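With one protein chain removed, the remaining protein chains of the complex are shown where they sit.
Every chain is named by a letter (A, B and C) in the order it is written, and numbering of its residues begins at 1.
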Amino acid sequence: MNDRRQELTSYAIGYTLSLALTVAAFAAVRWPSVGARATFGVVLVLGVIQMAVQFRCFLHVSLKRSSRHDLQLILFSTLIIALMVSGTLVILFNLRERMM
Amino acid sequence: MSEPELAHAGLNLGPSAELTRDGAENAIFGFWIFLMSDAVIFALLFATYGTMVAGTAGGPTPASEFKLLPAFVETLLLLTSSATFGRASIAMKYAEPRRTLFGWLGATLGLGLTFLALEANDYATMVAHGAVPSRSGFLSAFYALTGLHGLHVAVACFWLVVMVGQVLAYGLDARVKINLLRLGLFWHLLDIVWIAIFSVVYLQGAIR
Amino acid sequence: MSPSTPVLPALLGRFGWHDLPFVRAWQNPTASEIIGAFAGGLVVVGAIAVAAVLTRHRWWGRLWSEWLTSLDHKKIGIMYVVLAGVMLSRALIEAVLMRMQQAVAIDAPGFLSPDHFGQLFSTHGSIMIFFMAMPFLTGLINYVVPLQIGARDMAFPWANSVALWLTIGGAGLMMASLVVGEFSTGGWSGYPPYTERDFSPGVGVDYWIWAVTLGSIGSTMAGINIACTIYKLRAPGLRFMRMQMFCWTSLCTAILMIFAMPPLTVATLLLALDRYADFHFFTNDLGGNMMNYANLFWLFGHPEVYILILPAFGVYSEVVSTFSSKDLYGYVSLVLATMAIAVLSFTVWVHHFFTMGQSANINAVFGIATMTIGVPTGVKIYDWIWTMFRGEVRFTVPMLYSIAFMMTFVLGGFTGIILAMPPLDYLVHNTLFLVAHFHNMLIPGLLYGMLAGYHYWFPKAFGFRLDERWGRRAFTCWVVGFYLAFFPLYVLGASGMARRTQAIFEPSFRPWLYVAGVGAFILLAALASLMIQLYVSIRDRAATMVEAGDPWDGRGLEWSVAAPPPEYNFAGLPHVDGRNPFYDDKHDAGRPDPYRSPTDYSDIEVPRGSMAGIAIGLGAAVAAFGLVWEMWWLTLVAAEVVVAALILRSFGRNQHRTIPAAEIAAEHEAWLARVRATRPIPRRLETQAINRGLAEVRA
């Protein structure tokens, strides 16, 4: 039952960390201490960390050989998504700037 | 056991007549690919939202519409449901009593439905003071993004009910286990999408 | 078309009598309406004729149990290709109509109304891309990849069937638009705000949205399935770097499908929200932003053209190597080039809207990224050239297509690079120059590749070869017709003639349009030749049987089994130790006999047929039809059928059938015996009747 224990712990850690990160993000907005841009930056960073936590603790994606395929898939997807999203934002904001 | 079982919690299917271990792994991998494809859809809706958030056309703005508290509660609900689902997959994997499994699945379902109810309530409040999707590009993007997520959660809840039916009908045979695993992945991913939603939509909107 | 008064809104939604082309032609018998009614009639009569033939020969039962509900990747592959053939015929006829119209409508109205012309280029483009090219390549991949990697089926046979039927459902909607209502005039790219309700209130755009969406979802599923198959089901020993090129290109195409179809789904669904629920994503007013549609569409559209071309590249790799009797030159380069093309194709989409007004920096970056794709593409072409080098080239039909491809595609690449230069694109964007460019890639690139694959693998799938003489005739027509039909368009485009033009007011364009018109007729003759070829080949099949399975002295595992292959593909799973496993076994001394019996036979599980695929695909199509016409009850009912089919399937158990080892052994040994009795033939006789599918081994 050692494994079961280990998995339970993994979920517990994931849950606690996520909870903390969520609270931190909301708190950063509720009681802002830095400027708007910086706050948004903080929120984004906390969000990305929380995603990583959940991928690790809930979805069990890790550097282990056994989940290598999954990891590769996720990293490749992240690359494509980053290309698409950043491209979209850069292009549309540039267009906006040049059109008004 | 130091073996691949940990790759996906519960991918310990034991001997089975119908599906080999390989088959199970393929099934999960295929589902992973689907999830990534789905993630692209969400990503593009986020990008679209980002470009439209200022397109309020003189109507309601993020600042006027988004309340932190409901968003926070919804976040807690989804996060907790992810944890309860995780607990359910452990119950499945380690062949805990059927009652335990159902208990955790039921809790997950309850949390999911509550989340949906709260979200519907948010929508209703917004609609009540004229913040409808046809009002502006910003609201269109908001409803499409959160609505698609909500739709996913609704589908996941429905699927959960179907899975409970299958457990009742067949017990935990290989097919049921695989499908529960897939549902688990789906559920966790919805939570991850929600992280992006509360950061990019609600928190960004509430930043002053 | 003027909107018609609904007859029975509660039941039939927006439908009115005026939506029937027959009624329109009756009331307003212009050439345009009569052609429309004729096309609609053809669909109806065709459907009735097919049904009659099936009934007459009592084929319904067999058709249902052996084909429509089949989960066998080979049958699904064939059904995809049949769909592609049907849709190719329709879209090609439409192309000829457009060419005729432009040839006669010079300072004259021509015979097609502007609206009808608009529907024609929209259906032609949408069909060719989504319901001709995509099914064709998906079909070939479906048929060939499992055989090449030594697998018994795709990773998800059932999802395979669902994907097929979603695609057929989408194609069905395209056909339905001929019989009831109209089609979009917004082109295959469907740019809003023109396609918003404000400007296109009819059902046409809705047909387009749902047909494309179904096709798109089907392709996403196909992509997932193909990728998973290649990732997980390779035979023992078949490492990635031993895979055949066609598998590599299929894998990359599948990956592109997985990531490039979602943007299309997003674009069409957001447009649907605009149209149905008054959202404002792409509208002129209230904060809508049409530029995002262009952005989303081409996030899909550009990778899409590489989805189309990569499998064709795979076919050429197989064909050139086989018909040069030589190892493929530069395998590693080819693999790297394929991967490079796949990844780069996500970085260039802006070149489709260089003229939207973004800054020079952005245009330049994307222009340079676009040109970069020329390098790996060129590497591929050179690799095929060097594959012929010091080989023994046989001019069979697939090889002829490959040679014509290399020499013509390079010209299309040439103009592609011109378009990739933003300042030059400003001049010829949206003109026939662009139309010439992409047909120059799509016909000699994609279509020749698909046809080469069709000729190459046909004997494998059906056990007999296609007629060589008609094949050459068709080939000649495809090549001559292509040059005549499309090279004039470069001139016209450089002269500023816009695409999608129904009438022309510039007499100096006349000679070029005439030549293009003649070319279109020759292309039609090419299609007719293909049909005659099929007929002749079936008629004379006794003389061209290749049951031994290896008519071309093939290289990959697919040639090592009978033609047609048994349901389970391989009696015993092969073990792979090189890049040309079957060829090396045949030709290298000291290797095992390629026609040996497996060490032992065991039971094989194959999936049973399932009617859920057809229920889901057609249910989705009917639901979409209901959405088009605003027959909400129909949508509801059909959607429930879809959900019910999904649930029932998930509750189903016992979905496999076991073929006993003894049966397999008997069948396989009998085939081996027949192979041993077959006379091996040398390559110079391979197109003769004497070729029964066993290759002579070089002394």
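Things to note:
Here, a residue touches a chain if its C-beta (ideal position, glycine included) is under 8 Å from a C-beta of that chain, and two chains touch if they have at least 3 such contacts.
The working rule: contacts and distances are computed from a predicted model.
UniProt records the chain missing from this view under the protein name "Cytochrome o ubiquinol oxidase subunit 2", selected from "Peptide/nickel transport system permease protein", "NADH-quinone oxidoreductase subunit H", "Cytochrome o ubiquinol oxidase subunit 2" or "ABC transporter ATP-binding protein". Considering the whole complex, the residue from C:Pro9, C:Pro29, C:Gly46 or C:Gly357 that touches the absent chain is C:Gly357. Touching the chain that is not shown, out of C:Leu20, C:Ala235 or C:Leu424: C:Leu424 (per the contact rule at the top). Only one residue in the set C:Val375, C:Leu648 or C:Ala662 touches the chain that does not appear here, and it is C:Val375. Check C:Phe259, C:Trp512, C:Tyr568 or C:Tyr601 against the missing chain and you find that the one touching it is C:Trp512.
When the missing chain is restored to the complex, the residue among C:Leu164, C:Ile403, C:Leu557 or C:Ala571 that touches it is C:Ile403.
Although one chain is not displayed, chain A still touches it through residues 36-37, 95-96, 98-100.
In the full complex, chain C makes contact with the omitted chain through residues 113-115, 118, 185-187, 191-194, 199, 284-291, 324-333, 353, 355-357, 359-361, 363-364, 367-368, 371-372, 374-375, 378-379, 381-383, 385-395, 403, 406-407, 410-411, 413-414, 417-418, 420-431, 491-496, 498-506, 508-509, 511-512, 587, 683-684.
Keep this in mind: only the chains that are shown with their structure count from here on.
Separation between the centroids of chain B and chain C, computed from CA atoms only, is 35 Å. Annotation for chain B: residues 29, 33, 36, 40, 44, 48, 51 touch two or more other chains.
Residue positions of chain A touching 2 or more other chains, listed in rising order: 69, 77, 80, 84, 88, 92. Residue ranges of chain A in contact with chain C, taken from their complex: 69, 76-77, 80, 83-84, 87-88, 90-92, 94-95, 98-99. Residues of chain B that touch chain C in their complex: 18, 22, 25-27, 29-30, 33-34, 36-38, 40-41, 44-45, 48, 51-52, 55-57, 59, 133-138, 140-141, 143-144, 162, 165-166, 169-170, 173, 175, 179. Every residue of chain C that touches chain A in the complex is listed here, in rising order: 231, 255, 259, 263, 289, 291-292, 295-296, 299, 346-347, 349-350, 356-359, 362.
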